[in-house]
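Each chain you see keeps its place in the complex, though not every chain is here.
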């Protein structure tokens, strides 16, 4: 989840979720940085309204799974 | 006061002593308390309060003669069979103790119903007989069913504040409904120039409990919302962070160790859902594996 936490962190501080920033934060946090995952993160978040996605219950996503309960 | 008997002077002096040596002086009504119960209550109070019965005139004299300001106003609360209570307890606590030591008592003709007296629907212990007529005469809906007298509906037989009629009182007692409470009825208490009347002394514990819970909830809410870290809020803030992060990861379909199973499962569930719709149209559109 470190990539996600990094994205959340940058989003909260109002910084751009760019390759450079993500790497900088991950490195500061002592993580080994996987370029591909950084790129994938950024690509995945490109069209996403982070604010909305954070608050939107992942029910749609989680529910089928949850349904198994 | 030459015409006053010696014992009366002693009694007033004694009362005055008590008034001066306790912080709190209560005026209570002991009417209707059977002797054994009164004795029981005296024992309950033994360590925390002193109960003193006396003549009204003597109590008035003692109160008026005391140097405690405003205490003479306790006179206004002499009712029934008045008695003074002396204690150093918080008057609210005194009231609470006295209230909780009250016991149910049978209805008495002519007394006032403290609240609605209800005769509940259901079986009675009575065999068919003239009692049925008495019940009906008292306005209680009753009939005979399977060899017993049965009350057919809940019935408010005396409303709060109304006088209990003689026939109703006797019926209630036979039904083992005890609508009255007996005990030391604290009408007012004096402390530090203030008189607290019984309505003020009523402590609502349920509300206090609710308020405690509300305060705790508000504190939790505020600390999570303002992100103030403490022992209670930090786990919730962590959960909020994790929850938001998971939401983001799942909604943005970012695969990692926490999301992949959920996302795979989601795809699988969606596939099965769609497959069921498709196979409802045409069985042959799906493979055998899905035809169950």
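In this document, chain identifiers A and B correspond to the written order of the chains, with residue numbering beginning at 1 in each.
Everything that follows uses one rule, which is that a residue touches a chain if its C-beta (ideal position, glycine included) is under 8 Å from a C-beta of that chain, and two chains touch if they have at least 3 such contacts.
What you are looking at is a predicted structure, and each value in this text was computed from that prediction instead of being measured.
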Assuming the shown chains are one of each kind, how would you write the subunit formula for the complete complex in this file? A x6, B x1
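Note that in this section only the chains that are shown with their structure count from here on.
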Report the inter-chain centroid distance for subunit A and subunit B in whole angstrom, where each centroid is the mean of the CA atoms. 53
Of subunit A, residues touching subunit B in the complex: 1, 3-5, 7-8, 40-41, 44-45, 48, 50, 53-58, 60-62, 64-65, 67
Note which residues of subunit B are touching subunit A in the complex, please. 241-242, 244-254, 256-258, 261-263, 265-266, 268-270
